[in-house]
Every structure is written in C-alpha cells, then in structure tokens.
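Here the complex is missing one protein chain, while the rest keep their positions.
What follows is chain A.
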Amino acid sequence: MSAMRVDTKVVMLGKESVGKTSLVERYVHHRFLVGPYQNTIGAAFVAKAIQVEDKVITLGIWDTAGSERYEAMSRIYYRGARAAIVCYDLTDSSSFQRARFWVKELQKCEEQCKIYLCGTKSDLIEGDRSLRQIDYHDAQDFAEGNCSLSKMYHLDLIPELLNTRFPTYTKMPSSVPAEETGVNLGQKKDPYFYSCCHNN
C-alpha cells in the first residue's frame, strides 16, 4: 500500500500582501520572491507531496485573495480544507484583525480544519522594533484561546536572506494532515499547534 495517496487541502488566509504567496513559495521551492521568477507561472496553487511514515500525502496549497471585497466568498475557498494557515503582518494591526475574523469563521464553518496562526515580516521588526504593531502577547493570548498555540517557531533563517523583506517563518506544518490520515504526523507530545515567525 505504499502507493496510497492522500490529497489534503490547505488554505492560506490573510490580508492582501501579508506574504501568503511568499510563504508558499518558500515552503515549496525553498526560496524567496526577491526578483522575478520566470519558471513559475503562478503561486496560487501548488501541490507538494510529503512522505509521512508509509503514506505519501499530497498537500494542495490554496492561496486565496485576501482583499476585503472578496470576504463574502472566502467560505467557498476553505470548504473541505484540512488545514488553514492564517497569516497576519506583524507591522500591520489591521491584518491581525482580519486574521481574527478568519479564525472565527473557520471555527464556525469548518470544524475539521486545523488552524495555524502565522505572523509574517518579522525581519522588518528585527531591523526596527518600533514598526511592530502586534504585540507578542496579544497574538499568543489570542492563539491560545483559539488555536491552542503555545509554541512560537522561528524558521531556519538563511543568512543571505536576512536583508530581504521576507526572511522568517514557520517550518510549515508537517503536521497538517494528521486528522485525515489518522496518523499523528507531528509526533508531538503536546497537542498544540505551531505558530511561527518570531522567536523573542
């Protein structure tokens, strides 16, 4: 049964230009959008196969339009999703409000869906702490109440990327499809989910 394939839907939610696409690019292709890429036609949908124990799980990662004008439609997107990465920009408090909105929506409509909260652009606040608008503890409190977040993850920083706008974020959830396959992929002792980005 090694050829057993499981398709899992993962949606990316977050306000416009918080960096959903870059996050996906980074996860799938291990690179940042620092310049024009000619070899990718678009990053809105990517599939990535991961091997978990004896199963090959295909993560279908769905990027979504974050603009408020499409808010009414977002339900169509996350229908049937197994995991949702809700992104917010650490330097933009409105993006955090939107993130809260999505988390509530997901809890209401998709009980099966695991929610991951992800703060982005931590490189910007590393350079200038005054840019930070979302307090670490606010995010953690919210996440603990809603996403059971307890750990903050700091992504493997690649030195040459520190100067770009997008350097940090999570080891994207290797634990995503746990529920679907019935295998605890993360092999974690605690049932908590990860969040990402800042390590302070």
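By our rule, contacts are C-beta pairs under 8 Å (C-beta built on N, C-alpha and C of every residue); 3 or more make two chains touch, one makes a residue touch a chain; residues count from 1.
Basically, contacts and distances are computed from a predicted model.
A.B. asks: Among "Small ribosomal subunit protein mS39", "phosphatidylinositol N-acetylglucosaminyltransferase", "Mediator of RNA polymerase II transcription subunit 17" or "RAB guanine nucleotide exchange factor (GEF) 1", find the name that the UniProt record gives to the complex chain excluded from display.
C.D. replies: Looking only at the record, the undisplayed chain corresponds to "RAB guanine nucleotide exchange factor (GEF) 1".
A.B. asks: Given the contact definition stated above, which residue among A:W62, A:Y88 or A:F142 touches the chain not shown here?
C.D. replies: Answering carefully, the residue with contact to the hidden chain is A:W62.
A.B. asks: Considering the whole complex, not just the chains shown, which residues of chain A touch the missing one?
C.D. replies: Contact residues on chain A toward the absent chain are 1, 3-5, 7-9, 12, 16-17, 20-21, 25, 33, 35-37, 40-45, 47, 58, 60, 62-67, 69-70, 72-73, 76-77, 80.
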